[in-house]
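In this view, the complex is presented without one of its protein chains, the others remaining in place.
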Amino acid sequence: MVNIGILGCGRIGQVHARSVALVEGARVAAVADAFADAANALAVKTGAKVMTAEQMIASPDIDAVIIGTPTDTHFDLIQASAKAGKAIFCEKPVDMSAARIRDCITTVDTAGVPFLTGFNRRFDAGFAAIRARICDGEIGDVELVTILSRDPSPPPVSYIQSSGGLFRDMMIHDFDMARFLLGEDIVRVYATGSALVDPAIGEAGDVDTAVAVLTTASGKICQISNSRRASYGYDQRVEVHGARGLLRADNMRKDNVEFAGETGFRTAPAQHFFLERYAGAYLAEMAHFVACLQSGQAPSPGIRDGLAAQLIADAAAQSLATGAAVDLL
Amino acid sequence: MVNIGILGCGRIGQVHARSVALVEGARVAAVADAFADAANALAVKTGAKVMTAEQMIASPDIDAVIIGTPTDTHFDLIQASAKAGKAIFCEKPVDMSAARIRDCITTVDTAGVPFLTGFNRRFDAGFAAIRARICDGEIGDVELVTILSRDPSPPPVSYIQSSGGLFRDMMIHDFDMARFLLGEDIVRVYATGSALVDPAIGEAGDVDTAVAVLTTASGKICQISNSRRASYGYDQRVEVHGARGLLRADNMRKDNVEFAGETGFRTAPAQHFFLERYAGAYLAEMAHFVACLQSGQAPSPGIRDGLAAQLIADAAAQSLATGAAVDLL
Amino acid sequence: MVNIGILGCGRIGQVHARSVALVEGARVAAVADAFADAANALAVKTGAKVMTAEQMIASPDIDAVIIGTPTDTHFDLIQASAKAGKAIFCEKPVDMSAARIRDCITTVDTAGVPFLTGFNRRFDAGFAAIRARICDGEIGDVELVTILSRDPSPPPVSYIQSSGGLFRDMMIHDFDMARFLLGEDIVRVYATGSALVDPAIGEAGDVDTAVAVLTTASGKICQISNSRRASYGYDQRVEVHGARGLLRADNMRKDNVEFAGETGFRTAPAQHFFLERYAGAYLAEMAHFVACLQSGQAPSPGIRDGLAAQLIADAAAQSLATGAAVDLL
Partner (left out) sequence: MVNIGILGCGRIGQVHARSVALVEGARVAAVADAFADAANALAVKTGAKVMTAEQMIASPDIDAVIIGTPTDTHFDLIQASAKAGKAIFCEKPVDMSAARIRDCITTVDTAGVPFLTGFNRRFDAGFAAIRARICDGEIGDVELVTILSRDPSPPPVSYIQSSGGLFRDMMIHDFDMARFLLGEDIVRVYATGSALVDPAIGEAGDVDTAVAVLTTASGKICQISNSRRASYGYDQRVEVHGARGLLRADNMRKDNVEFAGETGFRTAPAQHFFLERYAGAYLAEMAHFVACLQSGQAPSPGIRDGLAAQLIADAAAQSLATGAAVDLL
């Protein structure tokens, strides 16, 4: 039985707690949160003990921690948990600073602890199937990847201001997906964007509508587009064009009902947002993490994947600022 | 060059004239209509001569006639044309009376002239592809056929009164399609129906909503449903369930545009009615007729197919009236 | 907290146990099975006590029982549970004999206990949405209902022999769905069928390919077709044609990935069978049952719905045997 401690009992911590409950061979053994009420509520639901983060990390009864706290606390929790020998499941982004992620890599490597970076979309049934089918050679060499991600509505400007900007906050998921599907490192990034959804986002120095073009050393190309608003729900699509065919995953709709009437044929909107759209992905991600702890296999995506996506995001932000493509070493 | 005479210059006669213009190796040589204006207009458009029906049938310059006149004139025109040695393309139904169709079969057989019954739907690209793929064995033995046909809106009651009833006027197309897809004769018919769309149709002794179940000697089953009204356009669907798979043809929509918005995803309505939906089928039907005349192959569906569908329609009408299934010999 | 006892710890009992675990306000308090191992395994997983059926029904700590035992045991368990004042969730069919279901109705009514008949498909998100939208008037009066159900592969002949036949074992779900969507009682049934999938099924006196036509007093019509085999997975479709539009629910596929290559565009097969296809329906069904116990509302579908479907199935079997339509009182 893998004993898991949850650091951060907010929305995402609760998602992970439900996943643990459905995965064989694991249980939520401890929970911690700066707000006592949040920790207590989750403890009641799961049967876990309430601890402080320090107690949890120090406890010999805890095998693994899930870090679902605010991003600026990740660094210290990773350092402490790794040094204490805990397996780590850390929500993305690992950190806003590439330098500090490199520090974490050193610590994690030294400690030799398993580390999963929470790029949950890799575990979506559709995207995972596409990756597996690429690896099976179904479409031959990958040539062009197209990723479209749009949120149903923009976050408040207060969130934008501390988010690190669209490329580090939102498109970072797509940068990881691009690496996952291309199977190669990115060597050049061009990005541009505008504040078309909400002028206040532009005044805050960010964009809400953006695209990026990523190129690999062998010339494979990935196009990404993001918008902070989609009237029709959470838009999450991927397509991969290869030498022998194309694989694509369309949106998941709320139900499978079609209406036909005078105005035509109408189906349900896309599932509303990430908790609904990626419910299955969160569960599969946890199952993978637990299975890795049981088998000794390294979890994937690991901490270096977290760094790689962050470096692409930094390059994209620089490209937006300068208008020029940016080369990654 | 096949010289074709068109008997009846109304809507369907004009459709066939356009088809002839697009088929290599044939031309509209003569047109005839009880209304001089209709014949003259089509003659101007096609360069054909205006004749009376009698002149056309007697003319040695005419190789084939297309009979697109009212149903009650078909019998005499078939008799005369066959005796004059003309190839015949006759709109469905051949006649409302099975006995009289049998008379026509005798005449046509004696004369040895090619005869095509205008069940245009057999030439629809989708339905024809399904039939061809069944014959290629793609789905193994056919077991269950489902046919759904719905008109966009009911005809006037005056039309209903002289139509022979829904089974002979509308579902007859589906009876022919059932035979085409099942590849076996029908031995039993059960039908029922209601006047749900327009009570006046019920008062006229007909139904506007109806279903039929057809069974073959080997136990294959076909379900058909008809409605005289579909708010979403002309609904024409077929599906065939076989031992190794299923083939289905969905509706054709007005265009391929999808809108996504707050109420979901919306595509265009179905193509509005038969002239639009079956434009390609009418052209392919004419190409088949001309190709048969050129090659000496017998056109299909032939006059016996017209009789077979009529007998099923008669049995369906009897089943509706009695509430019992009707056996066909 | 609603304390639930599970009678029968086989496949369906385990499904219900998982559902209870995910529904707030309820728990599996006791389990019973003729095979001790089955009961013990489920008890370990849920924390429930192992009891005999008699102990469970006699226990004052149990509020409700879920009857998931073989059909021929339902009658006695319903009688005993109702007399003991337990709320009852009984798998379909309630019983193979309409007379005995009527006996159960008397007992349940006398006892005044809540009773849910396990027609789980009513709780499928798509079918439930269609029903709700019909009730909201979105398509006006219902006129034609089409239900297509096909199993991925036939059960063993030994199962067929004790199943009561296709109409009572398989199409009974569709009869209930027809009543659910038509919103009216059925007054006439015509059914026919063949053994096309497996001759041994025919030798056992049953059919594996069947259709039925149901008619209501006001003339609404429902067509149903069943096959015991579908190479493409579990085929479960419904469509409702009304005066102002059509609502349909298509199959659920294994994932949302589309491949495009030389042979065209290909998506995943349908979800394989009922445990996968109706996972969400089983959960919603349990949530409804628990919510009814908490609120005092009567569960639906109730025991009379179980009887109504059985009577239609009996009529369909009679129609198949006689070749005639059968009127229901």
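Per-chain numbering from 1; labels A, B and C assigned in written order.
By our rule, contacts are C-beta pairs under 8 Å (C-beta built on N, C-alpha and C of every residue); 3 or more make two chains touch, one makes a residue touch a chain.
This structure is a prediction, so every number in the text was calculated from the model and none was measured.
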* Asked: Omitted chain: which shown chains does it touch?
  -> A, B, C
* Asked: In the complete assembly, which of B:A129, B:V157 or B:A217 touches the absent chain?
  -> B:A129
* Residue of A:R11, A:R244 or A:H272 touching the missing chain in the full complex -> A:R244
* **Selected from A:H16, A:R150 or A:R253 as touching the chain missing from the view** => A:R150
* **Contact partner of the left-out chain, one of B:M56, B:I78, B:V197 or B:M252** => B:M252
* Structure fact -> Contacts from subunit C to the absent chain lie at residues 230-232, 235, 253, 260-270
* Would you write out the residues of subunit B that touch the absent chain, in ascending order? => 125-126, 129-130, 133, 138-139, 244-252, 255-262
* **Where the missing chain touches subunit A, by residue** => 141, 143-144, 146, 148, 150, 188, 190, 192-197, 209-211, 213, 215, 218-221, 223, 225, 227, 229-232, 235, 241, 243-246, 323-325
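Just so it is clear, only the chains that are shown with their structure count from here on.
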* Structure fact -> Chains joined by the largest number of C-beta pairs are B-C
* Structure fact -> Note: subunit B sits from subunit A at a C-alpha centroid distance in Å of 57
* Asked: How many Å are there between the centre of subunit A and the centre of subunit C, using C-alpha atoms for each centre?
  -> 40
* Give the residues of subunit B that touch two or more other chains, as numbers and ranges in rising order. => 230-232, 235
